[in-house]
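Please read the structure below before turning to the comments.
As you look at this complex, bear in mind that one protein chain is not there, while each of the others sits in place.
Each chain carries a letter (A, B, C, D and E) given by its place in the written order, and its residues are counted from 1.
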Amino acid sequence: MIEEPRYFEDHAIGEARETTGRTITETDFVVHAGHTGDFFPHHMDAEFMKSQSFGQRIAHGTMVFAIGVGLTATRINPLAFSYGYDRLRFVKPVFIGDTIRTRCSITGLEDDQKRPQFGKLTERIEVLNQRNETVLVADHLYLVERQGEWAKP
Amino acid sequence: MIEEPRYFEDHAIGEARETTGRTITETDFVVHAGHTGDFFPHHMDAEFMKSQSFGQRIAHGTMVFAIGVGLTATRINPLAFSYGYDRLRFVKPVFIGDTIRTRCSITGLEDDQKRPQFGKLTERIEVLNQRNETVLVADHLYLVERQGEWAKP
Amino acid sequence: MIEEPRYFEDHAIGEARETTGRTITETDFVVHAGHTGDFFPHHMDAEFMKSQSFGQRIAHGTMVFAIGVGLTATRINPLAFSYGYDRLRFVKPVFIGDTIRTRCSITGLEDDQKRPQFGKLTERIEVLNQRNETVLVADHLYLVERQGEWAKP
Amino acid sequence: MIEEPRYFEDHAIGEARETTGRTITETDFVVHAGHTGDFFPHHMDAEFMKSQSFGQRIAHGTMVFAIGVGLTATRINPLAFSYGYDRLRFVKPVFIGDTIRTRCSITGLEDDQKRPQFGKLTERIEVLNQRNETVLVADHLYLVERQGEWAKP
Amino acid sequence: MIEEPRYFEDHAIGEARETTGRTITETDFVVHAGHTGDFFPHHMDAEFMKSQSFGQRIAHGTMVFAIGVGLTATRINPLAFSYGYDRLRFVKPVFIGDTIRTRCSITGLEDDQKRPQFGKLTERIEVLNQRNETVLVADHLYLVERQGEWAKP
Partner (left out) sequence: MIEEPRYFEDHAIGEARETTGRTITETDFVVHAGHTGDFFPHHMDAEFMKSQSFGQRIAHGTMVFAIGVGLTATRINPLAFSYGYDRLRFVKPVFIGDTIRTRCSITGLEDDQKRPQFGKLTERIEVLNQRNETVLVADHLYLVERQGEWAKP
């Protein structure tokens, strides 16, 4: 990955980027189940899912989220600190063989009342499949260092 | 896991449960990096982290979330559908060797205006470490089938 | 999983339960080979197996056993101690894409001559595929604490 | 591995071999839990195990068995067919950092009444740790082709 | 694996052996990406590769090399020390489902001017697919102990 220091002031609403794609495989389903301990039949039992409305296994929501966010991990801003997510929604199911990519755009830049040396940055995360359908959305919340006087002790 | 059908009406604010514990290992760090593609030095470079304030590698936020939620995957309610999370916050770092467990409690039960056959259930997720410190919180959002007339076609 | 303390006296011959299903994937084959170091061509070489009677790769016996037993790991009885298995038999091959589940039933309850504070419990393990064919059987042997006078020092 | 065809008649009671060693790591514990779905706190919760008699996490019995058998997978006899195990016993716990190896010895050679073209071979499996303590034993059961007239159609 | 001590003098140009086969699975692609951090779309994005000349994902060169060499790890010569490779070439792509095996042959035996107690052995590595096409070649370089006077201090 590439390190790229950027102060709060260096960002603007609407800046966007899109990641390369990654095909979600049956392997990812099995790895995620084993990693998290969630072996629910929706993700692991192909026979059971034949009888359900989706007709096949669906990806864990936590996996689409973790891989969708992971796809963006190609640049580090050492001046930014992730502290959470808001409005994480599983919009559509992801199936074995779907190819996802992530679009990030800056949707919020606000003062932080309690920590004046930081600004609050909101990055909209949108995970898309190969049919350009949105499968997951979330707002990623960061504190980003300000360049101004606050950076000096 | 154990299947346990429960209608929206079968739930009450304040109901809670707590999972068994799981020690977060260096293996989990490596597996999560490989699973998501996030090899940021905060999670993977012990030398670099010696020079940082935490003094050691810290867990991926997405991993604490995915494993914290995975710990709860011991009972399935086939009448409940997860559609997202609100207010996911990384409260404290998780280090290699920490043991986490998850406390769930029902904090919201609301009508769903658009889908009268369902109710909206909010389950508060709180991930704790071995010192009983909260490391992650989130509100898990579900639609749960109502038992009443709506269940009939 | 769910903790459920049960004394030897709380069990009865014929009690049974059945797990949810799990589809055995090519990933499981590869993971098991890597985990155990058994890369025999019966499990790993699709070309070679085309020329054999089964026509395709077959699962490691140790994997069907380990996953078959793992499927039952949803309840812990803290008063029971597993000490081995008898009559473990590989009845039919498991192929990539088969979905297995496990049926457990109590088939033996005996006194333990050497350890009077325990009883010997035998649980019959039967792993079935999606066609309800038995693919593996074994007798799981436990010592279970007695409730009576023996529990007192 | 090395292919080495050997008929039933080519074996003798008492023949033995011993594998190279393998250190059982925390990674193996995590991989086995994820592979089988068995996340019991005995294997996964270091804090809980501090309060138990062993004082630390203990390996899954199914893992010691699967890796112990896997260590022997360096030679294939294409004339032998494994059909099961008898008297599998977990003799001592295996801890993170223990190094195990497997000793195999032929302990039984019998006629097979139903299948005269085969003989029944029993191989005693003994898994030892770095202190030469036996941690697991089992009798591995094989059918092995006879060389005699039975090999001819 | 099998330990087999062989001095430099015990080898001859032209000695060859061939390994058993191993089918390269989608799982291997995913594991290798996660193990190395190389998530290039050539290996991970099935949609993108549909538009490229190969029409499908191709294996990482480092994976074909590592698995191709790994297939040969069935015998250890404790008197030989690997110190590198020359002329490693990726001759043809490996696709998901291809079955590879490795042919090794001794192609060089030379004195080592600086270390007279060793000889330099070159082993030609050739990885083949199920159509007997060479997919990778390399020259594996070893120092091997001499038996002669040099072995004595």
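Annotations for the structure displayed:
Definition applied: a contact is a pair of C-beta atoms (placed from the backbone, for glycine too) under 8 Å apart; a residue touches a chain by one contact, two chains touch by 3 or more.
In this text the structure is predicted, and so the values were computed from the model without any measurement.
Set against the missing chain, the residues D:Asp28, D:Asp45 or D:Glu126 yield one that touches it, D:Asp28. Shown as candidates are E:Glu18, E:Asp38 or E:Asp112; the residue that touches the absent chain is E:Asp38. Touch with the hidden chain on the side of chain A covers residues 1-3, 20, 74-75.
Contact between chain C and the unshown chain involves residues 31, 33-35, 37, 39.
Take chain B: the residues that touch the chain left off the picture are 26-27, 29-31, 34, 39, 41, 44-48, 57.
Quick note on the criterion: only the chains that are shown with their structure count from here on.
Chain geometry summary: the mean Cα position of chain B and that of chain D are 38 Å apart. With centres taken as mean Cα positions, chain C sits 29 Å from chain B. Chain contacts: chain D has residues 1, 31, 34-35, 37, 39, 41 touching two or more partner chains.
Taken as a graph of touching chains, this assembly is fully connected, with contact between every pair of chains.
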